[in-house]
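With one protein chain removed, the remaining protein chains of the complex are shown where they sit.
Up next, subunit A:
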């Protein structure tokens, strides 16, 4: 019994399940990988460059902030990487590099570190950055491109892609396209019926295969779903939030579409387009900014889904998941306050249960 360690008093328990934060982060990243690679393939080199810039900006900002705060460096716990990753996936794939860089700085500095770093932030950092960018630079943030897979004719090469990302080469007009939700919103505002509008835009728009215009990582809905199921299977996330978000979008869509298909998109279109799947499995489930208890998570998930549908259907923006997530992030402390587990031996209100002396059967 030599050495020092066994003499350092350590508190019980003297055993551990072996879980750690880094492993959780790595699993989320693994789950995101298929959809991310699909996005890279679909949108080509500019998307890769944007991704690298965004993630790099997040890591640099994290390192800088940790240095500024004089705290121990936790750069490699994977959390800043994940924030950058999620932010990049939510950006238009050919967005200029400065959008990604600025977004990274906003996400980490304003979204996370000012609150005190990992675990302290009230809002999802990636969504804070996305919404800040969307509100400040609406043009750059809604400039979508048609899928131009790597290796296809007209797809930019590595250097050309770099020029596009750095803004030294204009994005050719032929490439720009509208996302389905944006298209539907524009047409509706022009008084054109949805059935007509979608028909004109091509029926395949809502297809689940993901070859469509949209954010960098949101189009591969099936791959995102696959990743989400992996996270569920691994116990990284629980079903409550994703199922409720999806249901919250789908249920009102089913009802409204049945009543007025000319004005309301179908549930399938809602689920397959935009960032609902990405949001449901990867963004709304962020531990730090979501409620803890199962009941709280049900409430939170339904709320996000519903609000997303409301914003998409009646709001000024074609997509609403980022706003919905932020709003319910703000409500999380309130939800946590009211949704608490029942304590053993107490009623839900916290009073000791009444002793019942009687048969043991």
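Following the convention adopted for this analysis, a contact is a pair of C-beta atoms (placed from the backbone, for glycine too) under 8 Å apart; a residue touches a chain by one contact, two chains touch by 3 or more; residues count from 1.
Just so it is clear, contacts and distances are computed from a predicted model.
Protein name for the hidden chain, per its UniProt entry and selected from "Cytochrome bc1 complex cytochrome c subunit", "ATP-binding cassette domain-containing protein", "Ion-translocating oxidoreductase complex subunit C" or "Branched-chain amino acid ABC transporter permease": "Ion-translocating oxidoreductase complex subunit C". Annotation for subunit A: contacts to the undisplayed chain at residues 1-3, 5-7, 9-21, 23-24, 74, 77, 79, 117-120, 287-288, 292-293, 336, 340-346, 350, 352-361.
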